[in-house]
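I'd like to ask some things about the structure below.
Each chain you see keeps its place in the complex, though not every chain is here.
Labels run A, B and C following the written order; every chain starts at residue 1.
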Amino acid sequence: MTPTIGIIMGSESDLPVMQAAADILIKFGIAYELTIVSAHRTPDRMRTYATEAKGKGIKVIIAGAGGAAHLPGMVAAYTTLPVIGVPVRSSNSIDGWDSILSILQMPNGVPVATVALNAAKNAGILAAQILATADEALAQQLVAYKTQLEDDVMTMVERVEKK
Amino acid sequence: MTPTIGIIMGSESDLPVMQAAADILIKFGIAYELTIVSAHRTPDRMRTYATEAKGKGIKVIIAGAGGAAHLPGMVAAYTTLPVIGVPVRSSNSIDGWDSILSILQMPNGVPVATVALNAAKNAGILAAQILATADEALAQQLVAYKTQLEDDVMTMVERVEKK
Amino acid sequence: MTPTIGIIMGSESDLPVMQAAADILIKFGIAYELTIVSAHRTPDRMRTYATEAKGKGIKVIIAGAGGAAHLPGMVAAYTTLPVIGVPVRSSNSIDGWDSILSILQMPNGVPVATVALNAAKNAGILAAQILATADEALAQQLVAYKTQLEDDVMTMVERVEKK
C-alpha cells in the first residue's frame, strides 16, 4: 500500500514521542512512511522530501521537532500539503516553550497545524480526520474511535465509583 | 454552492480577526458559512452546530476564540471533522497566552489543529490544503498562491534593493 | 444522605490530586459524589451531569482537569451552580500554566471559582464555605478548622524553636 502519510522528525531521539503517530495510523489502517529528516543538518534532504512528497502520493505530512523547531515550518514552505507540527519536549528544549512557539507562530501564507506538546497521537488522529474528509469509511472509523474514547471513560467511571 | 467550511467564533468581537479566514476562502473559491457560536453562552447551539456540521456537507470547521478559549476543543469533542483553532488575542486575554494554551493543549484523542495567534488567514489556507488533498484543481490553486507569495517577496526585494 | 457537592474530574489519573477534596468534605461531614466526567471524550455525559446537578440536590460542583482544561468552564456553561475549578498539573500539562489559564480566564457571564494548582483540598474547603453561608453549624466547623490550622502552626513553632 502506498503511504499517504509521511511522518518525519528531526532526530532519532524524537522517535519515542513520534512513534505514537505511527501507532494510531496503524490502528486506522492508514499506510505511512516514517523517517528522520533534519532541517538543520540535512536541509537538502528536507527540501527534497517536502517537494517530492505530493508526487509520491503523500497527502499529509506529520513533522515533529524540539527546541528551535524549524522542520514543520520549513517543510510547509516547500509543499502545499497540510503539515501537522508536533512540538517535542526534547532535552534541549526549555520546558517545550521553544518547540511550541517555533512551530505555532508561522507567518501568514504558510500554516502549520500545530498539536499539543508531545501529542504525536493527536497528530495521527488529525491526519486521519483530514483523509476522512474524502473517505467515508475512514470517517466511520473515526466515529467508532470516538465511541471507544467514551467507552474508556465509562470504564473509568465504573472503576472509580466502585471505590 | 453548499458551504464546505464552517467558520465560527465565540463573539462578534472576534470578527475583525476571523474575517481573514473568510477572505482567503473567497479567493480560493471555496464556499463557507460564518456565524457566532459561543461555547460558554450557547453550549447547546455549539453542540448542535458541531454534531450537524458533517451532515450539512461541512468538511472542515475553523473556530476562533480568546481567553479561556473552549470553542475549538469542545467542537472537536462533538465531531470527527478536522477542527482548526484560531487563538484570538481578545481584550480579555493575557497577551494571547491563555487563548493559545486553551486551544493547543488538547488531550490525546481529540486534536485541534492550532494556528498562530490571530492567524485566521492561515486557518483558511490550511482548510484549503485539507480540501485539496482530494481536489487537484484546488491543489493547483495552492501552488499558484505559493508562487504569488514568492512574487510578493521579489517585489519587496526590488523595492528594498533600489533604496 | 443526599450529596450536596459533586466532585468530577476529566480522567482517573486526576484522582490522586482530586481525592483531597473528598477527604476534607468527609472531615466536615458533607455528603458528596465523585465521578469521572470528560469534557472532550464524554461531552454529552458532561452536559447531562451539569444540567441535572441542581435537580439532584447538588449545590456546588468541584471540577478538576489538566492541560486544555475545559471541564470546569463547560460545566459552568450548563449550570448556574457555583463551579470550583482545580487546575491539575497532569503529565500532559506545561508546568500547569495551560491548566490554570484554561480554567481561570473565563469570559464575562460564566465564572469559575479557580483555586491554586493541584489545590483540591482548598476546593473542598471553599465548597464548605459556600454551604456555610446558609448553615451556621458548618460555619462553626470552619471556625474550628481555622483554629486547628493555627494550632498546627504553633506545634511547628515549638518544634522549630526547640532545635
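Simple rule for what comes next: a contact is a pair of C-beta atoms (placed from the backbone, for glycine too) under 8 Å apart; a residue touches a chain by one contact, two chains touch by 3 or more.
Here the structure is a predicted model, which is why all the values come from computation and not from measurement.
For this complex of identical protein chains, the structure file gives a whole-complex count of 8 copies, while the figure shows 3.
The definition used in the following text is that only the chains that are shown with their structure count from here on.
Contact topology of the protein chains: fully connected, every pair of chains touching. At the interface between subunit B and subunit C, over half of the residue numbers involved are used by both copies, so each side presents largely the same positions.
Superposition on CA atoms relates subunit A and subunit C by a rotation of 90 degrees, given as a multiple of 5.
Averaged C-alpha coordinates put the centre of subunit A at 18 Å from the centre of subunit B. Separation between the centroids of subunit B and subunit C, computed from CA atoms only, is 34 Å. Shared interface positions of subunit B, i.e. residues touching 2 or more other chains, are given as 104-110.
On subunit C, the positions that touch subunit A within their shared complex are 11-12, 15, 34-36, 38, 41-42, 45, 67-68, 92, 94-95. Those residues of subunit A whose C-beta lies close enough to touch subunit B in the complex are 54, 59-60, 80-82, 84, 100, 104-117, 119, 121-123, 125-126, 129-134, 139, 142-143, 145-146, 149.
Of all residues in subunit A, those touching subunit C in their complex are 95-97, 100, 116-119, 146, 149-150, 152-154, 156-157, 159-161.
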